[in-house]
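Here the structure comes first, spelled out in structure tokens, and everything after it is commentary.
Chains shown are a subset, placed as in the full complex.
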Amino acid sequence: MTDPIRVTVWGENRHEQLEPEVAKRYPDGMHGAVAQGIEANLGESAVVRTATLDEPEHGLTEEVLRGTDVLTWWGHAAHGEVSDEVAERVQRHVLEGMGLIVLHSGHWSKVFTRLMGTTCTLRWRAEHDRELVWTVDPTHPIAQGVPHPMIIDEDEMYGEFFDIPAPDELVFISSFSGGEVFRSGCTFKRGHGKIFYFRPGDQEYPTYFHEGVRKVISNAVEWAVTRRPERALPTLLRYETEDFYNGHGYRGALRADAGEASE
Amino acid sequence: MTDPIRVTVWGENRHEQLEPEVAKRYPDGMHGAVAQGIEANLGESAVVRTATLDEPEHGLTEEVLRGTDVLTWWGHAAHGEVSDEVAERVQRHVLEGMGLIVLHSGHWSKVFTRLMGTTCTLRWRAEHDRELVWTVDPTHPIAQGVPHPMIIDEDEMYGEFFDIPAPDELVFISSFSGGEVFRSGCTFKRGHGKIFYFRPGDQEYPTYFHEGVRKVISNAVEWAVTRRPERALPTLLRYETEDFYNGHGYRGALRADAGEASE
């Protein structure tokens, strides 16, 4: 009845090229594993494509983004190679209404830090900690069908303080065998778009083959779709008294002459 | 007992130079009126200085910001003239722990939009609306001693949708005689810093002489001070298992060799 969700899975795809063990772990790339997990869960209600850093414009042209309902983002070693122009474009599309799922080390991407306004730093350790993902918002759509707790046998550790704005909704908190905790599932609304940050997943571990992790990402894709009449950036407009629906464009802050009111 | 709060009041100071009626309304500049309001309310518990756009580095050198506990920001006609370097510097100081009070048309400043990650747009009209400022968080320190409602006889109208992240705390909601509403007092924590956005105040109206408006700004200055051992940016650090207090600096995402774990 409703059109399928158009998902673009973005992957940096560098570890897979540079580190043989990562290539072996993720033969279709990490983006491939993420895409397969979404397809396995959402079936015909989603159409999934992938895009990677080394494509022209990182595979994220204006046209691709305009045709994307939800974008997932995984990056790590090459955040700095993402062009400012593309990062700005992705930010704009989120504010216009595209959903965004930021995965794991994507916390430090240009896209996420621009949208959050903070450093998005954290503490970390790659020492095979067991991760337990606990649900603290049991009626949230993203948590449906997810074990409580969800056990990930081995994963990188991320710990607090995670320098993000207080999330609109805190869905999951993780603990690690070393004792650290992390706000690992967080929602943020920005402009006309919805954002979900989800912690698990690393190039050193097969996390994106984990059934529960795939379920969460798939739930998040469905949650992040915004159903509005059109995709549009919030704009600054002047409205005359008693006319609530027809805004005028903004023509500069300083009066051009005495007759024209400025903001 | 505690040291006085070091406040820097930043003003764009353009309308005052270009429009005689604004210069007449605010003979010491709008920044002068804001500064006087803080001094009148906080007395010896604050030391207040001002800085303006046309000073070198807009008066906001590294040294000035390092010596500032709370910065207030009013800009309007010349947001684009604020250098990216200074905007970035102010953002960094906020994330390190400097308080920030953003006033009225400062909503569209580089500093505020960078910290929010959204467009920070809104609807507006300059037609002498009466503004009523209602307290919806009556125990908030910023609302203490403020009338409910606070009446501002004439002011510019700002209306929803105001494209900001959902505030951590919504303290005030304004209505205007034309019927619009606005989330006019909002707190945000970002990094190690605290931010308060406050709507009232415009070059066309003597809002910064209003006793209630001055009380709110002064309360906000006190609220925005962060008492931590030192001012520092949150950082990304690696922590070994069972060592919770000594982080290591980050040395790159890709392994230099097989023996060194990367994030």
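As written, the chains take the letters A and B, and residue 1 is the first residue of each chain.
Note that in this section a contact is a pair of C-beta atoms (placed from the backbone, for glycine too) under 8 Å apart; a residue touches a chain by one contact, two chains touch by 3 or more.
Keep in mind it's a predicted model, so treat the numbers as computed, not measured.
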Checklist entry - Which total copy number does the whole complex reach if 2 copies are given here? => result 4
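Keep in mind that, in the parts below, only the chains that are shown with their structure count from here on.
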Item to check | Distance from chain B to chain A - Cα centre to Cα centre, in angstrom | outcome: 28
Next on the checklist: Can you tell me which positions in chain A touch chain B when the two form their complex?
Outcome noted: 14-15, 18-19, 76-78, 91, 95, 105, 108, 114-119, 121-127, 129, 156, 159, 161, 163, 165-166, 168, 178-180, 188-191, 204, 233-242, 244, 247, 252-255, 261-263
